[in-house]
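For this depiction, one protein chain was excluded, whereas all remaining protein chains were kept in their positions.
Presenting chain A:
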């Protein structure tokens, strides 16, 4: 995996007394202390974050935590006081904090596009003219521009609205125009600054789904700012949590939920339903940690109700439950299976915890086995594993 955006020790300070403020940053002062002593506002301090190509990296935090500030450093809407913001430009990495005006313009026109919270559309332009705005700035000839605009409008389902003005559209449609404008430049990196916060919940969910669909096709690198954890967990492949201008924790969604770094993060995830984030992989016990019997038999649960005989390739050769032979079934269509005590369900690492629990329910609390994509036995989940994950113990 290659990095598309790389923040290295980025400090951002607003106000006149930058030097004094940076000295305080180095001594570890909080934003409040810096404000009181120097009058400067700490936007963000010591931010280190790598965003890889093709992933959706979500910056999370309460308002004022510095998430937008950090995002806006990528296209230099905010200028870092110190540090480097490396942005991928073809085969090289460019430090936007130190490059000249022409390079910055090149990055902004062709590498990094942005979607704004308040849409940032130009009211005197039609929808089509708004979508073509970025192309116009970089001097794309009119014929090509028209074709690309039309394609983008089709993509977001607004081709019927091309000649309307922005204020004639609903909020959700306006943000689709904002999305189309960003897509139109074909920039591989997309900055989204709370793009769906100004929309009502139903439209928000819909646009999130649309974004995920488009992303599956377009495979952009997206840095997404949000204050809504549900949203972050839904769309993020990585989540970075910020507090008071500093990064508190970075990780995959389930890492954040399973292993919060501190109380701030714990408060954040307090109301999140773990079933919507966790997968079988997160809660399983590794095969090596299970109780091994003789002849290659492995106990799947601590109560020793169920065991597998695993051959030298890691494939399951036989199964036994409560001392009687059993067979193993995929839990992919668990609802369709009869409730029998002679079956043991198996899941893949990516199977959601919810499905695993359903499978347990169906098989009267039998453990669920985990197979990798070559059907090798990798681990098992018992009732206790599920309970401790849900209760976060």
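Worth pointing out:
Assume contacts are C-beta pairs under 8 Å (C-beta built on N, C-alpha and C of every residue); 3 or more make two chains touch, one makes a residue touch a chain; residues count from 1.
Assume contacts and distances are computed from a predicted model.
Missing chain, UniProt protein name: "Glycine betaine transport system permease protein OpuAB", from among "ATP/GTP-binding protein", "Monosaccharide ABC transporter membrane protein, CUT2 family", "Glycine betaine transport system permease protein OpuAB" or "GvpL/GvpF family gas vesicle protein". Considering the full assembly, A:113 is the residue among A:113, A:127 or A:319 that touches the omitted chain. Interface note: of A:16, A:122, A:270 or A:317, the residue touching the hidden chain in the full complex is A:122.
Here one chain is not drawn; of A:38, A:57, A:75 or A:174, the residue touching it is A:75.
Across the entire complex, the residue among A:138, A:213 or A:341 in touch with the chain not shown is A:138.
Across A:167, A:288 or A:324, the residue that sits in touch with the chain not pictured is A:167.
Interface residues of chain A facing the missing partner chain: 75, 77, 104-110, 112-114, 116, 118-124, 133-134, 136-138, 167, 181, 185, 191.
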